[in-house]
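Here the complex is missing one protein chain, while the rest keep their positions.
Lettered A and B in written order, each chain numbered from 1.
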Amino acid sequence: MAESVVTNEAHHGAPGGPEGEATRRDFIHIAASAAAVGAGVMVAWPLINSMNPAADTLALATIDFDVSKVMEGQQVVITWQGKPVFVRHRTAAEIQRVIADNNASDLKEPQTDQERTKVGHEPFLVVVGSCTHLGCIPTFGTGDFGGWFCPCHGSHYDASGRIRKGPAPLNLVVPPYEFTTDTSVRIG
Amino acid sequence: MTISIRKVLGVAVAATALAVSAAPASAAGGSKEPRKAGFSFEGPFGTFDQAQLQRGYKVYREVCSACHSMELMSFRTLGEKGGPFYDPKAASPADNRFVRALAAEATINDIDTEIGEPMTRPGTPADKFPSPYPNRIAAAAANGGAAPPDLSVMAKARHDGANYIYSLLSGYVDPPAGLTVNPGQYYNPYMAGDMTPFWTGDHDAVPKGGFIAMPPVLNPDQVTFDDGTAATVDQMAKDVAAFIAWSSEPKATERKQAGMGVLAFLAIFTGLTYASYRKIWKNVGH
(Lines give C-alpha, C1' and ligand atoms only; values in the text may rest on other atoms or scores of the structure.)
Protein backbone atom coordinates (compact mmCIF):
# COMPACT_ATOMS: atom_id res chain seq x y z
CA MET A 1 0.00 0.00 0.00
CA ALA A 2 2.97 2.32 0.43
CA GLU A 3 3.01 3.80 -3.03
CA SER A 4 3.88 7.41 -2.48
CA VAL A 5 6.91 7.32 -0.34
CA VAL A 6 9.89 9.52 -0.04
CA THR A 7 13.35 8.91 -1.44
CA ASN A 8 14.76 12.38 -1.09
CA GLU A 9 13.78 13.66 2.28
CA ALA A 10 15.95 16.72 2.19
CA HIS A 11 14.07 18.17 -0.73
CA HIS A 12 10.88 19.70 0.42
CA GLY A 13 8.86 22.69 -0.60
CA ALA A 14 9.05 24.21 -4.05
CA PRO A 15 8.19 21.79 -6.87
CA GLY A 16 10.24 20.95 -9.87
CA GLY A 17 13.61 19.67 -10.93
CA PRO A 18 16.96 21.26 -11.76
CA GLU A 19 17.12 24.72 -13.29
CA GLY A 20 17.89 23.46 -16.81
CA GLU A 21 14.49 21.82 -17.06
CA ALA A 22 12.59 24.95 -16.18
CA THR A 23 11.21 25.66 -19.65
CA ARG A 24 9.82 22.21 -20.27
CA ARG A 25 8.47 21.98 -16.75
CA ASP A 26 6.70 25.31 -17.05
CA PHE A 27 5.25 24.32 -20.39
CA ILE A 28 3.62 21.25 -18.88
CA HIS A 29 2.07 23.23 -16.04
CA ILE A 30 0.91 25.98 -18.38
CA ALA A 31 -0.59 23.45 -20.80
CA ALA A 32 -2.39 21.63 -17.98
CA SER A 33 -3.72 24.93 -16.61
CA ALA A 34 -4.84 25.99 -20.10
CA ALA A 35 -6.68 22.69 -20.48
CA ALA A 36 -8.38 23.36 -17.14
CA VAL A 37 -9.51 26.78 -18.34
CA GLY A 38 -10.71 25.19 -21.59
CA ALA A 39 -12.65 22.63 -19.61
CA GLY A 40 -14.26 25.43 -17.61
CA VAL A 41 -15.44 27.15 -20.79
CA MET A 42 -16.67 23.85 -22.22
CA VAL A 43 -18.68 23.26 -19.07
CA ALA A 44 -20.02 26.80 -18.87
CA TRP A 45 -21.30 26.98 -22.45
CA PRO A 46 -23.99 24.26 -22.28
CA LEU A 47 -25.24 25.77 -19.03
CA ILE A 48 -25.54 29.25 -20.52
CA ASN A 49 -26.93 27.94 -23.81
CA SER A 50 -29.64 25.97 -22.02
CA MET A 51 -31.22 29.30 -21.11
CA ASN A 52 -31.61 30.30 -24.77
CA PRO A 53 -35.04 29.72 -26.36
CA ALA A 54 -35.77 26.02 -26.70
CA ALA A 55 -36.73 24.33 -29.97
CA ASP A 56 -40.44 24.26 -29.15
CA THR A 57 -40.38 27.97 -28.40
CA LEU A 58 -38.63 28.78 -31.67
CA ALA A 59 -41.05 26.60 -33.61
CA LEU A 60 -43.90 28.93 -32.73
CA ALA A 61 -42.19 31.78 -34.60
CA THR A 62 -44.76 32.04 -37.41
CA ILE A 63 -48.54 32.44 -37.35
CA ASP A 64 -51.10 32.92 -40.09
CA PHE A 65 -53.97 35.38 -39.72
CA ASP A 66 -56.96 36.22 -41.88
CA VAL A 67 -57.13 40.04 -42.04
CA SER A 68 -60.61 40.04 -43.58
CA LYS A 69 -61.86 39.38 -40.05
CA VAL A 70 -60.86 42.93 -39.02
CA MET A 71 -63.65 45.48 -39.57
CA GLU A 72 -62.73 48.86 -40.97
CA GLY A 73 -61.82 51.28 -38.18
CA GLN A 74 -61.10 48.42 -35.78
CA GLN A 75 -58.11 46.42 -34.67
CA VAL A 76 -57.65 42.82 -33.63
CA VAL A 77 -54.98 41.82 -31.14
CA ILE A 78 -53.33 38.49 -31.83
CA THR A 79 -50.47 36.78 -30.02
CA TRP A 80 -47.15 36.24 -31.74
CA GLN A 81 -44.19 34.83 -29.78
CA GLY A 82 -46.00 35.61 -26.57
CA LYS A 83 -46.42 39.28 -27.44
CA PRO A 84 -49.54 41.16 -28.62
CA VAL A 85 -49.65 42.15 -32.28
CA PHE A 86 -52.11 44.80 -33.45
CA VAL A 87 -53.69 44.22 -36.84
CA ARG A 88 -55.48 47.48 -37.62
CA HIS A 89 -57.86 48.09 -40.50
CA ARG A 90 -57.60 51.85 -40.95
CA THR A 91 -60.27 54.14 -42.39
CA ALA A 92 -59.58 56.31 -45.42
CA ALA A 93 -59.52 59.39 -43.18
CA GLU A 94 -56.93 57.85 -40.90
CA ILE A 95 -54.71 56.89 -43.83
CA GLN A 96 -55.02 60.38 -45.26
CA ARG A 97 -53.99 61.89 -41.95
CA VAL A 98 -50.91 59.72 -41.42
CA ILE A 99 -49.71 60.26 -45.00
CA ALA A 100 -50.08 64.00 -44.49
CA ASP A 101 -47.91 63.67 -41.40
CA ASN A 102 -45.14 61.80 -43.23
CA ASN A 103 -42.85 64.80 -42.91
CA ALA A 104 -44.14 66.16 -39.61
CA SER A 105 -41.46 67.81 -37.49
CA ASP A 106 -42.40 65.95 -34.30
CA LEU A 107 -41.50 62.51 -35.67
CA LYS A 108 -38.77 61.11 -33.43
CA GLU A 109 -38.01 58.27 -35.82
CA PRO A 110 -38.97 59.64 -39.25
CA GLN A 111 -40.69 57.00 -41.37
CA THR A 112 -43.34 57.30 -44.06
CA ASP A 113 -46.56 55.38 -43.76
CA GLN A 114 -45.65 53.56 -46.99
CA GLU A 115 -42.51 52.19 -45.30
CA ARG A 116 -44.68 50.71 -42.57
CA THR A 117 -47.30 48.97 -44.73
CA LYS A 118 -47.35 46.61 -47.71
CA VAL A 119 -48.08 47.89 -51.21
CA GLY A 120 -51.65 47.14 -52.15
CA HIS A 121 -52.61 46.50 -48.55
CA GLU A 122 -52.34 50.05 -47.23
CA PRO A 123 -55.45 49.90 -45.00
CA PHE A 124 -53.79 47.21 -42.89
CA LEU A 125 -51.20 48.14 -40.32
CA VAL A 126 -49.45 45.31 -38.46
CA VAL A 127 -47.38 46.39 -35.44
CA VAL A 128 -46.12 44.75 -32.26
CA GLY A 129 -48.41 46.10 -29.54
CA SER A 130 -45.71 46.89 -27.08
CA CYS A 131 -44.75 50.47 -26.24
CA THR A 132 -41.12 51.12 -27.21
CA HIS A 133 -40.63 52.96 -23.93
CA LEU A 134 -40.94 50.22 -21.31
CA GLY A 135 -43.21 47.64 -22.89
CA CYS A 136 -46.75 48.45 -21.75
CA ILE A 137 -49.61 47.87 -24.21
CA PRO A 138 -50.89 51.14 -25.71
CA THR A 139 -54.67 51.60 -25.81
CA PHE A 140 -56.44 51.74 -29.15
CA GLY A 141 -57.88 54.89 -30.63
CA THR A 142 -56.80 57.29 -27.89
CA GLY A 143 -54.13 59.94 -27.55
CA ASP A 144 -53.59 63.21 -29.38
CA PHE A 145 -52.92 61.64 -32.78
CA GLY A 146 -55.78 59.15 -33.16
CA GLY A 147 -53.51 56.14 -33.00
CA TRP A 148 -52.60 54.72 -29.63
CA PHE A 149 -51.88 56.10 -26.20
CA CYS A 150 -49.70 54.32 -23.68
CA PRO A 151 -51.25 54.68 -20.21
CA CYS A 152 -48.06 53.86 -18.31
CA HIS A 153 -45.97 56.92 -19.11
CA GLY A 154 -48.04 58.89 -21.63
CA SER A 155 -46.63 58.12 -25.08
CA HIS A 156 -48.79 59.14 -28.05
CA TYR A 157 -48.68 57.18 -31.32
CA ASP A 158 -50.42 58.04 -34.58
CA ALA A 159 -52.45 55.64 -36.73
CA SER A 160 -49.25 54.55 -38.42
CA GLY A 161 -47.83 53.53 -35.04
CA ARG A 162 -45.25 56.33 -35.11
CA ILE A 163 -44.24 57.96 -31.84
CA ARG A 164 -45.31 61.59 -31.81
CA LYS A 165 -45.19 62.70 -28.20
CA GLY A 166 -44.05 61.29 -24.87
CA PRO A 167 -41.05 59.36 -23.53
CA ALA A 168 -41.01 56.45 -26.04
CA PRO A 169 -37.96 56.70 -28.30
CA LEU A 170 -39.07 54.66 -31.34
CA ASN A 171 -42.08 53.87 -33.49
CA LEU A 172 -44.12 50.75 -32.75
CA VAL A 173 -42.19 47.85 -34.30
CA VAL A 174 -43.46 46.38 -37.55
CA PRO A 175 -42.81 42.64 -37.30
CA PRO A 176 -41.57 40.71 -40.33
CA TYR A 177 -44.69 39.61 -42.21
CA GLU A 178 -46.03 39.05 -45.69
CA PHE A 179 -49.39 38.65 -47.39
CA THR A 180 -49.61 35.02 -48.47
CA THR A 181 -53.01 35.67 -50.13
CA ASP A 182 -55.11 38.82 -50.53
CA THR A 183 -56.56 38.39 -47.08
CA SER A 184 -54.03 36.26 -45.20
CA VAL A 185 -50.85 37.43 -43.49
CA ARG A 186 -48.04 35.25 -42.19
CA ILE A 187 -46.22 36.93 -39.31
CA GLY A 188 -42.69 35.83 -38.50
CA MET B 1 1.46 4.36 -8.01
CA THR B 2 0.49 2.34 -11.03
CA ILE B 3 -0.88 -0.26 -8.66
CA SER B 4 -3.02 2.40 -7.13
CA ILE B 5 -4.47 3.54 -10.44
CA ARG B 6 -5.32 -0.04 -11.18
CA LYS B 7 -7.09 -0.19 -7.85
CA VAL B 8 -9.07 2.94 -8.58
CA LEU B 9 -10.11 1.52 -11.92
CA GLY B 10 -10.89 -1.72 -10.13
CA VAL B 11 -13.34 0.12 -7.93
CA ALA B 12 -14.95 1.65 -10.98
CA VAL B 13 -15.30 -1.78 -12.57
CA ALA B 14 -16.68 -3.23 -9.35
CA ALA B 15 -19.21 -0.42 -9.08
CA THR B 16 -20.28 -0.99 -12.66
CA ALA B 17 -20.57 -4.71 -12.02
CA LEU B 18 -22.72 -3.96 -9.00
CA ALA B 19 -24.91 -1.69 -11.07
CA VAL B 20 -25.28 -4.32 -13.78
CA SER B 21 -26.08 -7.00 -11.23
CA ALA B 22 -28.82 -4.71 -9.96
CA ALA B 23 -30.80 -5.39 -13.13
CA PRO B 24 -34.01 -7.00 -12.01
CA ALA B 25 -34.42 -10.72 -11.97
CA SER B 26 -36.96 -11.86 -14.51
CA ALA B 27 -40.27 -12.92 -13.06
CA ALA B 28 -41.06 -16.59 -12.85
CA GLY B 29 -41.52 -17.97 -16.33
CA GLY B 30 -40.11 -14.83 -17.89
CA SER B 31 -40.02 -13.89 -21.53
CA LYS B 32 -37.73 -14.77 -24.38
CA GLU B 33 -34.66 -12.58 -24.81
CA PRO B 34 -35.29 -10.27 -27.79
CA ARG B 35 -33.74 -11.27 -31.09
CA LYS B 36 -30.99 -8.99 -32.36
CA ALA B 37 -32.04 -6.93 -35.36
CA GLY B 38 -28.53 -5.63 -36.00
CA PHE B 39 -29.57 -1.96 -36.03
CA SER B 40 -27.27 0.63 -37.58
CA PHE B 41 -27.56 2.92 -34.54
CA GLU B 42 -26.10 0.49 -32.03
CA GLY B 43 -22.67 1.02 -30.51
CA PRO B 44 -20.74 4.20 -29.79
CA PHE B 45 -20.33 5.11 -33.48
CA GLY B 46 -23.76 3.99 -34.73
CA THR B 47 -26.06 6.43 -36.51
CA PHE B 48 -29.63 6.14 -37.71
CA ASP B 49 -30.38 5.07 -41.28
CA GLN B 50 -32.53 7.89 -42.64
CA ALA B 51 -34.32 5.71 -45.22
CA GLN B 52 -35.18 3.22 -42.49
CA LEU B 53 -36.53 6.00 -40.25
CA GLN B 54 -38.75 7.23 -43.11
CA ARG B 55 -40.10 3.71 -43.65
CA GLY B 56 -40.58 3.36 -39.90
CA TYR B 57 -42.50 6.63 -39.73
CA LYS B 58 -44.78 5.37 -42.48
CA VAL B 59 -45.47 2.15 -40.57
CA TYR B 60 -46.22 4.15 -37.42
CA ARG B 61 -48.46 6.60 -39.28
CA GLU B 62 -50.40 3.99 -41.25
CA VAL B 63 -50.58 1.16 -38.72
CA CYS B 64 -49.60 1.98 -35.12
CA SER B 65 -51.10 5.46 -34.89
CA ALA B 66 -54.60 4.03 -35.21
CA CYS B 67 -54.33 3.07 -31.53
CA HIS B 68 -51.00 4.34 -30.13
CA SER B 69 -50.28 7.98 -29.35
CA MET B 70 -46.83 9.58 -29.48
CA GLU B 71 -47.66 12.57 -27.34
CA LEU B 72 -44.12 13.82 -26.86
CA MET B 73 -43.30 13.93 -30.58
CA SER B 74 -43.70 17.11 -32.61
CA PHE B 75 -43.75 17.14 -36.40
CA ARG B 76 -40.83 19.57 -36.42
CA THR B 77 -38.70 16.95 -34.65
CA LEU B 78 -38.95 14.80 -37.80
CA GLY B 79 -36.91 17.45 -39.59
CA GLU B 80 -34.17 17.75 -36.99
CA LYS B 81 -30.63 16.78 -37.83
CA GLY B 82 -30.45 12.98 -37.87
CA GLY B 83 -34.24 12.71 -38.10
CA PRO B 84 -36.20 10.89 -40.81
CA PHE B 85 -36.99 13.97 -42.90
CA TYR B 86 -33.91 16.09 -42.21
CA ASP B 87 -33.18 18.38 -45.14
CA PRO B 88 -29.89 20.29 -45.03
CA LYS B 89 -31.42 22.93 -47.34
CA ALA B 90 -34.20 23.83 -44.89
CA ALA B 91 -33.51 26.87 -42.73
CA SER B 92 -35.02 25.20 -39.67
CA PRO B 93 -36.97 21.99 -38.95
CA ALA B 94 -40.17 24.06 -39.04
CA ASP B 95 -39.33 25.31 -42.56
CA ASN B 96 -38.68 21.80 -43.85
CA ARG B 97 -41.11 21.21 -46.75
CA PHE B 98 -41.50 17.49 -46.02
CA VAL B 99 -42.29 18.26 -42.41
CA ARG B 100 -44.80 20.95 -43.39
CA ALA B 101 -46.52 18.53 -45.77
CA LEU B 102 -46.63 15.70 -43.20
CA ALA B 103 -47.94 18.06 -40.54
CA ALA B 104 -50.62 19.42 -42.87
CA GLU B 105 -51.91 15.85 -43.39
CA ALA B 106 -52.79 15.68 -39.71
CA THR B 107 -55.99 17.08 -38.23
CA ILE B 108 -55.39 19.00 -35.02
CA ASN B 109 -58.04 19.78 -32.44
CA ASP B 110 -57.91 23.40 -31.41
CA ILE B 111 -60.05 26.21 -30.06
CA ASP B 112 -61.34 28.84 -32.46
CA THR B 113 -59.66 32.06 -31.31
CA GLU B 114 -62.72 34.18 -32.08
CA ILE B 115 -65.71 32.19 -30.91
CA GLY B 116 -63.94 29.94 -28.41
CA GLU B 117 -65.55 26.79 -29.75
CA PRO B 118 -63.64 23.56 -30.46
CA MET B 119 -62.52 23.35 -34.06
CA THR B 120 -60.12 21.35 -36.19
CA ARG B 121 -57.38 22.66 -38.44
CA PRO B 122 -54.50 21.20 -40.46
CA GLY B 123 -51.33 20.63 -38.44
CA THR B 124 -48.22 22.81 -38.46
CA PRO B 125 -44.64 21.70 -37.73
CA ALA B 126 -44.98 23.05 -34.19
CA ASP B 127 -47.86 20.66 -33.42
CA LYS B 128 -47.48 17.45 -31.47
CA PHE B 129 -48.58 14.20 -33.12
CA PRO B 130 -52.35 14.00 -32.61
CA SER B 131 -53.50 11.19 -30.32
CA PRO B 132 -56.03 8.62 -31.55
CA TYR B 133 -58.10 8.93 -28.39
CA PRO B 134 -59.06 12.04 -26.43
CA ASN B 135 -57.77 10.58 -23.15
CA ARG B 136 -56.54 7.43 -21.43
CA ILE B 137 -59.97 6.34 -20.26
CA ALA B 138 -61.35 6.55 -23.79
CA ALA B 139 -58.31 4.64 -25.05
CA ALA B 140 -58.87 1.89 -22.49
CA ALA B 141 -62.60 1.74 -23.14
CA ALA B 142 -62.08 1.32 -26.87
CA ASN B 143 -59.53 -1.46 -26.39
CA GLY B 144 -61.12 -3.89 -23.98
CA GLY B 145 -59.85 -2.12 -20.86
CA ALA B 146 -56.15 -1.97 -21.79
CA ALA B 147 -55.06 1.47 -23.01
CA PRO B 148 -52.46 1.14 -25.80
CA PRO B 149 -49.28 2.66 -24.32
CA ASP B 150 -47.80 5.87 -25.67
CA LEU B 151 -44.85 5.09 -27.95
CA SER B 152 -42.84 8.33 -27.59
CA VAL B 153 -40.12 6.85 -25.38
CA MET B 154 -40.98 3.16 -25.73
CA ALA B 155 -37.44 2.11 -26.70
CA LYS B 156 -36.15 3.55 -23.42
CA ALA B 157 -39.06 2.15 -21.41
CA ARG B 158 -38.23 -1.49 -22.14
CA HIS B 159 -35.09 -3.49 -21.55
CA ASP B 160 -33.18 -3.70 -24.88
CA GLY B 161 -35.97 -1.52 -26.29
CA ALA B 162 -35.43 -1.48 -30.07
CA ASN B 163 -34.77 -5.22 -30.27
CA TYR B 164 -37.75 -5.83 -27.98
CA ILE B 165 -40.14 -3.87 -30.20
CA TYR B 166 -38.81 -5.61 -33.29
CA SER B 167 -39.04 -9.07 -31.69
CA LEU B 168 -42.49 -8.49 -30.25
CA LEU B 169 -44.02 -7.21 -33.49
CA SER B 170 -42.53 -9.95 -35.65
CA GLY B 171 -42.63 -12.68 -33.00
CA TYR B 172 -46.28 -13.68 -32.72
CA VAL B 173 -46.67 -17.47 -32.78
CA ASP B 174 -49.59 -19.80 -32.21
CA PRO B 175 -49.95 -20.56 -28.50
CA PRO B 176 -48.42 -23.95 -27.62
CA ALA B 177 -50.95 -26.74 -27.01
CA GLY B 178 -51.86 -26.77 -23.35
CA LEU B 179 -51.93 -22.99 -22.94
CA THR B 180 -55.32 -21.45 -22.22
CA VAL B 181 -55.65 -18.10 -23.98
CA ASN B 182 -58.52 -15.87 -22.86
CA PRO B 183 -60.65 -14.14 -25.50
CA GLY B 184 -59.29 -10.76 -26.54
CA GLN B 185 -55.74 -11.79 -25.69
CA TYR B 186 -52.85 -13.07 -27.77
CA TYR B 187 -49.80 -15.08 -26.86
CA ASN B 188 -46.38 -13.59 -27.55
CA PRO B 189 -43.15 -15.21 -26.35
CA TYR B 190 -41.41 -11.82 -26.01
CA MET B 191 -44.10 -10.26 -23.83
CA ALA B 192 -43.39 -10.06 -20.09
CA GLY B 193 -45.63 -12.30 -18.01
CA ASP B 194 -46.01 -15.58 -16.19
CA MET B 195 -47.79 -18.37 -18.05
CA THR B 196 -47.86 -20.80 -15.10
CA PRO B 197 -51.55 -20.27 -14.17
CA PHE B 198 -52.66 -20.82 -17.76
CA TRP B 199 -50.47 -23.82 -18.50
CA THR B 200 -51.89 -27.32 -18.26
CA GLY B 201 -48.76 -29.14 -19.46
CA ASP B 202 -45.51 -30.11 -17.72
CA HIS B 203 -44.80 -27.79 -14.77
CA ASP B 204 -41.10 -27.68 -15.48
CA ALA B 205 -41.67 -26.60 -19.08
CA VAL B 206 -43.90 -23.52 -18.74
CA PRO B 207 -43.68 -21.61 -22.04
CA LYS B 208 -41.92 -18.25 -21.91
CA GLY B 209 -43.77 -15.10 -22.76
CA GLY B 210 -47.02 -13.42 -21.85
CA PHE B 211 -50.42 -12.34 -23.03
CA ILE B 212 -50.81 -9.15 -24.98
CA ALA B 213 -54.06 -7.37 -25.85
CA MET B 214 -52.66 -6.23 -29.21
CA PRO B 215 -53.40 -8.64 -32.06
CA PRO B 216 -50.68 -9.32 -34.62
CA VAL B 217 -51.20 -6.14 -36.64
CA LEU B 218 -48.50 -6.36 -39.27
CA ASN B 219 -49.34 -8.28 -42.46
CA PRO B 220 -47.11 -8.63 -45.54
CA ASP B 221 -47.39 -5.66 -47.93
CA GLN B 222 -49.61 -3.76 -45.53
CA VAL B 223 -47.56 -0.64 -46.18
CA THR B 224 -46.16 0.44 -49.54
CA PHE B 225 -42.66 1.76 -49.00
CA ASP B 226 -41.75 4.71 -51.21
CA ASP B 227 -38.20 3.42 -51.71
CA GLY B 228 -39.39 0.08 -53.06
CA THR B 229 -38.27 -1.99 -50.06
CA ALA B 230 -40.33 -5.18 -49.82
CA ALA B 231 -42.77 -4.76 -46.94
CA THR B 232 -42.34 -8.07 -45.15
CA VAL B 233 -43.51 -8.33 -41.55
CA ASP B 234 -39.88 -8.60 -40.44
CA GLN B 235 -38.91 -5.49 -42.42
CA MET B 236 -41.81 -3.40 -41.16
CA ALA B 237 -41.17 -4.49 -37.55
CA LYS B 238 -37.50 -3.62 -37.87
CA ASP B 239 -38.19 -0.23 -39.46
CA VAL B 240 -40.81 0.87 -36.97
CA ALA B 241 -38.58 -0.28 -34.11
CA ALA B 242 -35.80 1.90 -35.53
CA PHE B 243 -38.19 4.85 -35.79
CA ILE B 244 -39.33 4.44 -32.19
CA ALA B 245 -35.73 4.08 -31.04
CA TRP B 246 -34.97 7.38 -32.76
CA SER B 247 -38.06 9.13 -31.39
CA SER B 248 -37.25 7.88 -27.88
CA GLU B 249 -34.06 9.91 -28.00
CA PRO B 250 -33.70 12.15 -31.06
CA LYS B 251 -30.45 13.53 -29.63
CA ALA B 252 -28.76 10.12 -29.31
CA THR B 253 -26.42 10.61 -32.29
CA GLU B 254 -25.53 14.14 -31.17
CA ARG B 255 -24.84 12.72 -27.70
CA LYS B 256 -22.46 10.03 -28.94
CA GLN B 257 -20.61 12.42 -31.23
CA ALA B 258 -20.22 14.95 -28.42
CA GLY B 259 -19.00 12.10 -26.22
CA MET B 260 -16.17 11.28 -28.61
CA GLY B 261 -14.99 14.88 -28.43
CA VAL B 262 -15.27 15.00 -24.65
CA LEU B 263 -13.32 11.75 -24.25
CA ALA B 264 -10.58 12.97 -26.60
CA PHE B 265 -10.32 16.21 -24.63
CA LEU B 266 -10.28 14.36 -21.31
CA ALA B 267 -7.51 12.06 -22.58
CA ILE B 268 -5.29 15.04 -23.45
CA PHE B 269 -6.18 16.91 -20.26
CA THR B 270 -5.52 13.81 -18.13
CA GLY B 271 -2.19 13.23 -19.87
CA LEU B 272 -1.08 16.82 -19.28
CA THR B 273 -2.17 16.71 -15.65
CA TYR B 274 -0.31 13.44 -15.16
CA ALA B 275 2.87 14.95 -16.61
CA SER B 276 2.44 17.98 -14.38
CA TYR B 277 1.85 15.70 -11.40
CA ARG B 278 5.03 13.71 -12.10
CA LYS B 279 7.06 16.92 -12.35
CA ILE B 280 5.73 18.37 -9.13
CA TRP B 281 6.16 15.14 -7.16
CA LYS B 282 9.53 14.31 -8.71
CA ASN B 283 11.47 14.72 -5.49
CA VAL B 284 8.82 13.68 -3.04
CA GLY B 285 7.17 10.44 -4.07
CA HIS B 286 8.56 7.03 -5.03
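Observations on the model:
The rule we apply is simple: a residue touches a chain if its C-beta (ideal position, glycine included) is under 8 Å from a C-beta of that chain, and two chains touch if they have at least 3 such contacts.
Convention: contacts and distances are computed from a predicted model.
You can't see one chain of this complex, but its UniProt record names it "Cytochrome b", from the set "Hydrogenase", "Cytochrome b", "Choline dehydrogenase-like flavoprotein" or "Sugar ABC transporter permease". Listed residues A:47, A:71 or A:119: the one in touch with the omitted chain is A:47.
By the touch rule set out above, chain B reaches the unshown chain at residues 4-5, 7-9, 11-12, 14-15, 18-25, 27, 44, 71-72, 77, 149-150, 152-153, 156-159, 161, 192, 248-251, 254-256, 258-260, 262-263, 266-267, 269-270, 273-274, 276-277, 280-281, 284-285. Listed by residue number, the positions of chain A touching the unshown chain are 1-7, 9, 12-13, 15, 32, 36, 46-47, 49-52, 54-57.
The definition used in the following text is that only the chains that are shown with their structure count from here on.
Residues 3-8, 11-12, 15-17, 25, 28-29, 31-32, 35-36, 38-39, 42, 55-56, 58-62, 69, 78 of chain A are the ones touching chain B in the complex.
Chain B meets chain A in the complex at residues 1, 3-4, 74, 76-77, 80, 92-94, 113-114, 125-126, 262, 265, 268-269, 272-273, 275-276, 279-286.
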